[in-house]
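Note that one protein chain of the assembly has been removed; the remaining protein chains are unaltered in position.
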Amino acid sequence: MIVAEQKPLEDIIRMVRPYKKVLLLGCGTCTTVCNAGGETEVAFLHDALRMAEARAGDGRREYSEATLKRQCDPEFLEHLTERVEGVDAVVSLACGTGVQALAERFADLPVFPGVNTSFIGMAVEWGVWDERCAACGDCRLEDTGGICPITRCTKGILNGPCAGPKKGHCEVSPDMECAWILIYRRLERLGQLERMRRYYPPRNFRPISRPRRIVGKAGLEARGSHGDVTA
Amino acid sequence: MNTVAVRARRTPLSEHTIMPPCQVACPLHMDIREYVDLAAQGRLMEAMQVIRSGNPFPSICAYICAHPCEEACRRGQVDKPVAIRALKRFALEFGGDRMIEVEAETTRSERVAVVGSGPAGLACAYYLRKLGYPVTVFEAHSEVGGMLRVGIPRYRLPREVLDVEITRLTKMGVEIRTGTRVVSLDLVFDLGYRAVFLTVGAHQSLRMGIEGEDGAGVVDGATLLRELNLGLTPALGERVAVVGGGNVAMDAARSAVRLGVPQVSVLYRRTRAEMPADPREVEQALEEGIEFQYLVAPVRVRTREGRPEVTCVRMELGEPDQSGRRRPVPIAGSEFTERYDTLVTAIGQAPQVPDDFHVRIGRGSTIQVDPVTLSTNRAGVFAGGDAVTGPSTVVEALAAGRTAAGRIDDYLNHRYPLAPSDSEEEWMGDLRPETVATIRTTGRLEPPVLSREERTAGFAPVELAYDCQTATNEARRCLRCGLGAAIVAPDRCASCLTCVRVCPYHVPYADAEGAIHIPFDQCQACGICVGECPAGVIALRKAGELGQVDEELDHVLGSATRVTSKPMIVGFCCQYGVYGTGTLAGLWRGLKAGVWIVPVRCVTKVETGHLLRAFEMGAEGVFVAGCGEQCARENTGHWMRQRVAKVKRVLAQLGLQPERLEAFMWGENTHDPTEVLDEFAARVGGFYLDSVLLQEVKR
Partner (left out) sequence: MATSLLEEKLLSGEFVVTTEIGPPKGADVSGVIHHVDLLKDMVDAINVTDHQSSVMRYPSLGACLLIKERGGEPVLQITCRDRNRLALQAEVLFAYSRGIQNILCLTGDSVDVGDHKDAKPVFDLDSVQLLRMIRTMESGVDMAGNQLAGAPKCCIGASVHPEADFMEAQLVKFDKKVEAGAQFFQTQGVFDLAAFRRFMQYASQFDVKILAGFIVLSSAGMARYMNSSVPGITVPQELIDELAAVEKGKGLAKGVEIAARFIRTIREEGLCHGVHIMAVGNESVVPELLAAAELVGVHR
């Protein structure tokens, strides 16, 4: 799941300042789940913006709210065509993908990010999300006991811990456990410590030369329009 | 300014609450959950109105209802049932029930006769009258009320209470003819009545069927109570034995104590566990010094020197009988003999219906009726109450009376009588043990009773009314069954598991397909998930709960924004508990102008948007005050503080001091609300002054 957090209010206020009619657009998938951009957060942002304007004695903007199932798929964006009529700008509470999908679909409409897209992660408990995957495109979790050192080690090193951990926690974030100590313990438990003793050659960064694309379909010639999403 | 925005964005939910077990169990299906909730908020007049709308004579039930609702109450699965009957009495007495008048207008020409003025008859008369019919009640005795008058002792039901209800009924235009025994229904019809409701009760005591039963010093319970209640003072002597284990036996025994009999015994052929009498009655009887002899049955009475000499046999419990109770079996050779001054038999009663009524009689001398229409074999003749069911409870009789009124109305209008559909599709099951384990236990608070000495000195009512605080606390024990949260737009649910994680009762769960479910019969309707759901797709089943805070806030802001002299402070205060009864609001109104209280039904219903809106509308300070230690759950304060913290972050980002917003849980972080709030008001006043000065400087 993509995890994001809402941008500071002042940033959003600054973005919408020149506009009169602003649509606050939530996303019903990832950012709903991480409490950053679902219907409830859209409403909260709306309330906060109205309050900010009331306190500042600022000229009133007209805000409207909507939440799509997903902003990152063109088909869902079609449902917005009527909603954005007369709208001067959109603040998207989707991840960066959603913001860009909107910008691609509505060429004349300014689109602003309302959240900072942070990472791919999971909720470890209510209201706490931890990063778990760096989307490096070269997964080696099979060698590290299912614990990703690239994501969870602050240095992303591959051959064991640095000398920094204190009390099992990372030198940088004392809240986070040292990934390599976790890996050691887990491999020990699984009787697979030899996987850690093995030398890991330097990472292959080629999969993350940007922009990335995955082509899942076979390179057949399309018949009709169903072959391409954006055709 | 679009104040409805907050309301509108939530998926509107039509009322789809589920009938709670208490209401299902109540023969009148009273909206118990609602009036208990109102009582918990100290809204006693409204509670009283809810009670009145579901019960023709609620003050009678408030004293003597057998409260099947309490047996069904699921709070009993946690600790003990909510004291519903006592709360009803509290709400009625403090809500001003005595002052209520019921209006009725005659819109119909068909006259209806009610034979018998017991609870069934009076209830039928009440509802027929409300339907606009002219009604006459015929009562054989000199006084109105049937068993309420001649059966139930005054210490359980004060006569003033009964009189108030009867006066109310006569003021509605019901004609009551006492001392008028109906001997023939033909005659009633000849008098011009178009329908008759027979409710002659079950006043005939059953005979024990043993030798010497009619001898001197042997009296039946119904007769004894009737004499007593009609003003006679029966001479019972020094030693009295009462045979039987039901409420009449208890009434007889306890009345004997009040008549000054020093030694009263109850002889019962099974054990205390099988006694049909209300356990609290038995308990009080024991307190009053009544001796209980279990597994004992009289087999013979001889009269010696004008006094009964009773031979009893000891019993043991055998196999269960039809009633599910274990059948008592005599132990051979265990006979023993005791001498008493009076032997009272109270082993049951049956109706006695005159043959001249020509209605079909069934088992136990009861009148046979169609259970749906309550109609007898004679056209236009309906029957209900103990005369149909055999001895039963007041609330059953009231329900029968209400049904009869409806059926008679159907009959007179030639309508097809439809049986009420008892939908069982969403029946409340038991609480799961996991749910029970998470519910804060609070002991049941009983209303005070007179001391044993005060009780036995006369016929004063044993039970007293609650005081406000005890009643409020008791009412708060209600689990609000069937009001719970529901996912109203499953298609928009992101299965984010927030509800699963925030529920204090661990009720919501995700199935293998990833869909989220909130079992309606486990949910405690705390509302935390409703506020936290990031997709905004959870709502409480009771429509009114949703917009309540918005409505109250609109109302307060509407008034407050017209007053501009003082810095405005808005406080969202829990309406339940001690502070909910208006104490806090009263305190503050007297103390500080500019403080506006928004009453909320639990602070978990205050959402971040509400707090922001108060600031948006010009509040200089906002606080949320929960009921703290009195709360039904322990983590209410946690969720309130989570939301407050979130709004504080926004305030800080907007250059407003986060200290303008505070959360209080009385009893958790403070002991003296006045002091704490004074300090808060002073702080907010300081901020206000600073901002005013700053504006001046800017100019």
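All chains are identified by letter, namely A and B, in their written order; residue positions are counted from 1 within each chain.
In the analysis below, a residue touches a chain if its C-beta (ideal position, glycine included) is under 8 Å from a C-beta of that chain, and two chains touch if they have at least 3 such contacts.
Since the structure is predicted, the reported quantities are computational estimates derived from the model, not experimental observations.
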Contact with the hidden chain (one of A:I12, A:L49 or A:M196): A:M196
Chain not shown: contacting residue from A:G38, A:P113 or A:P161: A:P161
Residue among A:A56, A:V128 or A:V172 that touches the chain left out of view: A:V172
For chain A, the residues touching the chain missing from this view: 154-168, 171-173, 178, 180-181, 183-184, 188, 193, 196-197, 199-203, 205
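The rule is short, and it goes like this: only the chains that are shown with their structure count from here on.
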Whole-Å gap separating chain A and chain B, where each centre is the average of the chain's CA atoms: 53
Residues of chain A that touch chain B when the two form their complex: 8-10, 28-29, 32-35, 38-41, 43-44, 46-48, 50-52, 54-55, 65, 67, 69, 123, 125-127
Of all residues in chain B, those that touch chain A in their complex: 5-6, 9, 492, 494-498, 501-502, 532-537, 608-609, 612-613, 615-618, 642, 646, 650, 653-654, 656
